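For this depiction, one protein chain was excluded, whereas all remaining protein chains were kept in their positions.
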Amino acid sequence: MVINMQPAVETRWERYQPGVNDFALMVATENGSGSQTSNVVLIRSLFKMGIPVSGKNLFPSNIKGLPTWYTIRASKDGYTARRATTEVAIAFNQDTITEDIATMPSGGVLITNKDLKYRVDRADVTVYELPVKAIMAQGEFPKDFADRIANMVYVGVCCQLFDIPIDIAYSALLDQFNGKEKPAKMNFAAVQLAYDWAKVNLVKQDSLRFEPMNETAGKILIEGNDAGAIGALFGGLTVVAWYPITPSTSLVDNILNHMHLRKDPETGLSTVAVVQAEDELAAIGMIIGAGWAGARSMTATSGPGISLMAEFTGLAYFAEIPTVIWDITRMGPSTGLPTRTSQGDLLFLYTLSHGDTRHIVLLPGNAEECFEFGWRSLDIAEQMQTPVFVMSDLDLGMNLWLSNPFTYPETPINHGKTLDKAKLEAFFEEKNEWFRYRDYDGDGIPYRTTPGTEHTRAAYFTRGTGHNDMAVYSERADDWMENMTRLRHKFETARTVVPKPITHYDAAKRIGIISYGTNDPAVLEARDHMAASGIETNYLRVRALPLNQEVWDFIDQHDRVYVVENNFDGQLWQILRMESPFAQSNLIALALGDTLPMTARWLHGKIVEHEEAL
Amino acid sequence: MVINMQPAVETRWERYQPGVNDFALMVATENGSGSQTSNVVLIRSLFKMGIPVSGKNLFPSNIKGLPTWYTIRASKDGYTARRATTEVAIAFNQDTITEDIATMPSGGVLITNKDLKYRVDRADVTVYELPVKAIMAQGEFPKDFADRIANMVYVGVCCQLFDIPIDIAYSALLDQFNGKEKPAKMNFAAVQLAYDWAKVNLVKQDSLRFEPMNETAGKILIEGNDAGAIGALFGGLTVVAWYPITPSTSLVDNILNHMHLRKDPETGLSTVAVVQAEDELAAIGMIIGAGWAGARSMTATSGPGISLMAEFTGLAYFAEIPTVIWDITRMGPSTGLPTRTSQGDLLFLYTLSHGDTRHIVLLPGNAEECFEFGWRSLDIAEQMQTPVFVMSDLDLGMNLWLSNPFTYPETPINHGKTLDKAKLEAFFEEKNEWFRYRDYDGDGIPYRTTPGTEHTRAAYFTRGTGHNDMAVYSERADDWMENMTRLRHKFETARTVVPKPITHYDAAKRIGIISYGTNDPAVLEARDHMAASGIETNYLRVRALPLNQEVWDFIDQHDRVYVVENNFDGQLWQILRMESPFAQSNLIALALGDTLPMTARWLHGKIVEHEEAL
Amino acid sequence: MANALGLERADYRGGKSTLCPGCGHDSISNQIISMAYDLNLPMWKVIKLSGIGCSSKTPAYFLKGSHGFNSVHGRMPSVATGATLANHDLIAIAVSGDGDTGSIGLGQYKHLIRRNVPVVYIIENNGVYGLTKGQFSATADEGQFLKYYGKNDLPPIDLCLEAVIGGATFVGRSFSGDAKQVQALLKAAVAHRGTAVLDIVSPCVTFNNAPESTKSYPYGQDHEIRLHDIEILAPGYVAPKPEITVGDYDDGQVIEVEMHDGTFVRLKKLEAGHDPRSRSEAMTVLDKAGRENLLLTGLIYYEEPRPTLGETLNLTATPLAHLDDSRLRPSADTLASLMQKYA
Partner (left out) sequence: MANALGLERADYRGGKSTLCPGCGHDSISNQIISMAYDLNLPMWKVIKLSGIGCSSKTPAYFLKGSHGFNSVHGRMPSVATGATLANHDLIAIAVSGDGDTGSIGLGQYKHLIRRNVPVVYIIENNGVYGLTKGQFSATADEGQFLKYYGKNDLPPIDLCLEAVIGGATFVGRSFSGDAKQVQALLKAAVAHRGTAVLDIVSPCVTFNNAPESTKSYPYGQDHEIRLHDIEILAPGYVAPKPEITVGDYDDGQVIEVEMHDGTFVRLKKLEAGHDPRSRSEAMTVLDKAGRENLLLTGLIYYEEPRPTLGETLNLTATPLAHLDDSRLRPSADTLASLMQKYA
């Protein structure tokens, strides 16, 4: 498929053989043609068959008509990383069919829409041609509707060819239209027609098929942005201000979807305010104002929005105001490719805004962590009294992921050192004073009040200008240094508060891998393959900045550490080098940033290449 | 003086003895009281006496009434760094006089305004008390005017006490009012009164005095922002868009001052457009639009403005549009301290905007370089087709510096690979094609046209979204990677184009110092002192990012390298660590960032401390 | 003398001003202090918000008992929006400048008004950027000269007209030299539900106080034209006759407008005779003032307030900031059953 790359050197990988419940499909259609429904129905069906499955939607930055590719991977071994080569190509788009055919792997299966113009000059692939119009003609559908569901034809044919029980496809359709039988039946009619047609007219010539297994029992299928939205709502979110931008929009859409969970049962009134701001400058101003006034606030945006939020972020950092900013990263610089994935904002988020600033950045690697960091980020923000970033990406946010159901927060909501009337009185009782920016506990974290606290001494003045620990304006160098020193100390405290890395460690192994976010599935899969070919690796997945001691220990423990990330500059690698307490001669950057989710094969190839060159 | 700190461990430094033409004065007055004139008159007088002199204005972020301190340093050895201890304190501000007296060095000279309320409980200082009202009373000045020139009293007294020829003070006054005799005479009358009064009423009890020498012949006194403005005007600047912000405002003010140099002699029409934008978002949009359309454009701002320019900067980087952005840094984060100096934006400028970006940052270290980089930055921007930052700071930009007169640009204006009608025709002649983003020369730098080029194939489409080398919109991963790879290659080319570092190297010395910008005088002075006490150092002053090979060689050549900078995080040190081709175990960060210009004493103390601890 | 809360006027003061002696902004701060004292405002319920500028510094100089937030340049409106959403019980007093609102902040200003965020929005309008030393602002007179920056060739923005067409329900203009009127308008504004805009000409004595400048003291003193006399009748007062709501009023007639908290604003017609309840009249009078350079002051426009932003969002009566945790986190069962939907 035309957008696919990530060249990998030839390796043992070549021996990989597709088989039952272990192959991938690629569906090439037109954006806005309704194919999304068909593709999700296929995924849900495999999920219901108990087969580990994952899907990647590679869509254009347009509303209707441009090429879009959807890859579905079934993996009996539970691998969910994107695969570059897809054994089955469903070529339903006139604009790309020629290239789609040319680029498919030898021995693959090609399913085409016969109504399109194309030539198949590939003796090395099995071809099934579907007369879509003719098939649809059999079931008098209303014209416009027929177009919209024509894509159900390949669903029916796939059921027939690859042994997907058609009743399972139906229940998947039902889910898709959340229980509404009418549309489900309508669509299913087309599936059935195609299924029957294929039974009669197609002779199975390939060996690819699915078989029920029991690997998805108790699991869920969910998008990261949906998980994050649910997490935030269970995290006591009260104010959201946002401005639409792909791929973050669906995070707020999902907050709106689930907001009823936070309606007051008696009055039906809402405990969450969601405001569509006029831009990102306003969105962040609103959540900072809200955080200052005692709300649990957040926004969601992507690269361009982050750039616009830079100045306000510096204010929140310096004035110590809690708020949460989700960055669902897309391909940058600039407007870049809004519908392609990347991890390119990491370094910028970490140092966002002028002057000496450093920020907390949480790095979810899967849907469960999107949920967890959804609520935890709000806790950490109030606990540390600072803006907290959650950096997800388009791949995690907008694709369907196989996940465990989410576990209810184990800890109560944490408001940090926020003094309400009673607490403030107690504080004065004990200390005979309270000053906003004084470090009473030696952890760099001061105590705060919020407006509307009925106490004559609750008030203080918040500003982005120089101030002493009594929140009084000051231009004195010593006051400035004292405050900056405390802020740095607070940041050191943050290292112990943010989520620790996930480590797979075995002292016998001398090679380490450090990565984060959605590279996880590619790393896990590549490690297995490398182990099979004698390259044993340990693995540490960073889940937050600032980095914790565990990371330095891990680097210390290995001869070589590959730092694997999906951006062009190797930004985590750069942060590791600029922060590590010792000279790191053993860090090797494997940076990709080619707009697509990382494949295990690419990573495997890179590491093998490097190891063999040693 | 109250805002002074930079604690330094006790060292041989203590042996330093003030003497003739080698001591410093501190003038404490009220902001907006006209004292600035008096102080500059004192500096100019010393300059005219041929004595190396430097001044630092430590003023508040307010228009009238808050304390302001002005330090004047005379140094027969030509040292121009700020000195923390000032032998002479002129305490003319009621609000600070008590602390000003308390913090002055033992053996110092105190000059007070007798009309203020204060007590001198320092037996260890020489005191001269001036009845300012009484002195002024002698010369019937119009009331309001009298207040404004009362500060001339300490000028007159200093002339008397420290042997500044009074006629020199007069000619300094004349310069100050650029030749206008009336105001000069008015002010001089007050100087004369005070001078005469002191002659009669003060008995010289200290040994501090000035003596004519010949060290300033052929030199000039100028502010960095003035130098930068002149440089830009001699660099073919045509469009300026800006938004006022301290301390960058005077850069544009000076462009306005000198704009007549660019008036068309016949028509009197202007070849430079200066627009006060509605904010920094608009300012950078305007200069990018102008750069795109063929202008030599620039803006000047400071930290908060830089944050607001982040998104547009990413566009200019990715769409490859030339423009120049001056960042006259002030103390951040956030609004911070607008009237205090810092080098805290370095890392942020280098990586400004989301996604994988890197920018050219020029780092002038003195007024001559402000002039040179003023014109050169416009050349480099067009040559590299990218935004170029010039990072100066408040200290360099707003204080008076002793400098050599500026040398006329040795190279003609460089428009880089810009194809006008004729050049474009020639290009087609030779290559039969022209594509905007194709790398024809292997240096990563493409050829561009500007709008209004009368040629049917001159047009191309500029965008911040994905594009191939023909400037056609593309979402293909391979197009994206090809473009990013070329951009990185172009950035590598930039390393060879930007100003090289200034190096003081002697193979026998094993300790190196790397610094940049206005730390230069402190480094030079500290090196002399350290050498005197047996610590021999080499010195490399970085003048631009990206770093050149020279820097890596310098690090390689030393056992230890101290990276000296005036920000809190040690940002150049971090950049060195994240970019150096080898593991750098020998880099030691000496980061200050205490809102004030660095003193040689602080640096000397730090290095001695560290060296002795080895 | 203590007010109903037992507080002296001095208790409503703030820190010592660092503005230039005679700056118009300081007199506005004084009127805010008097207003709060007269109305017995509980300071703990008040928030003070501002952007950046000399004007924006003033919240530090009044109501020391209130939380204050000196935010970033031009974007205080968004901070005010978030703060009042977090806690709709707060009384928000926002101070801005003509540069802060008319240049960098124009977009946020307009969108704050469109959302009808409940805040008293005071613009201390001096036609220049004071804190950065006297550049022209977007409200400077067309053709005006300033010693340093020369001639201003651009037409001024009328921030009242911007507010009226932007959907503001309370728009007043005044002159900081007119203490009585400033205070009356402040009291009415605080009683108003929704965005109340007060554009107050507040001379910069250091950079823009030449008599020709419409933003100067001399000009204001000589040229201010009051559209009406304003009297504020505290809640509890009973209007003699049903409130007049339509028609323009004849000589000597009086309009009384009841605010949602029961405060009455009584307007006594003066020669200009402007009826603030008519949007088109407001637009006309402002257009005229602009063309003829008239400093018309008073309540320019008033309408029955539409719902505030918080009201359109159907938020709980308890301020979001004060909800207890039980209402912030749904139950474990709720999560479990939600998970079912994804299985």
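Worth a mention:
Every chain is named by a letter (A, B and C) in the order it is written, and numbering of its residues begins at 1.
Methods note: a contact is a pair of C-beta atoms (placed from the backbone, for glycine too) under 8 Å apart; a residue touches a chain by one contact, two chains touch by 3 or more.
No experiment lies behind these values; they were computed from the predicted model shown.
Note on the chain not shown: across the whole complex it touches A, B, C. Within the full complex, the residue among A:Gly19, A:Gly65, A:Gly268 or A:Pro412 touching the omitted chain is A:Gly65. In the complete complex, the hidden chain is touched by one of A:Asp22, A:Asp175, A:Asp206 or A:Glu278, namely A:Glu278. Listed residues B:Ala102, B:Ala422 or B:Ala459: the one in touch with the omitted chain is B:Ala459. When the missing chain is restored to the complex, the residue among B:Ala146, B:Leu202, B:Ile220 or B:Ile502 that touches it is B:Ile220. As for the chain not pictured, it touches subunit A at residues 32, 61-66, 243-246, 249, 253, 256, 276, 278-279, 304, 334-335. Taking the whole complex into account, subunit B touches the unshown chain at residues 178, 218-222, 230, 233-239, 241, 258, 261-262, 264, 267-275, 277-279, 281-297, 311-312, 315, 375, 405-406, 408-409, 412-413, 449-456, 458-465, 473. Even with one chain removed from view, subunit C keeps its contact list with that chain: residues 103-108, 110-111, 114-115, 138, 153-155, 157-158, 161-162, 165-167, 279-280, 283-284, 287, 306-307, 312.
Convention: only the chains that are shown with their structure count from here on.
Taking B-C and A-C together, the pair of chains sharing more C-beta contacts is A-C. As a whole-number value, the distance joining the C-alpha centres of subunit A and subunit C reads 44 Å. Between subunit B and subunit C the centroid-to-centroid distance comes to 40 Å (mean Cα coordinates, whole Å). In subunit B, 61, 304, 334-335 are the positions where the chain touches two or more neighbouring chains simultaneously.
Counting partners per residue, subunit C has 72 as the residues that reach two or more other chains.
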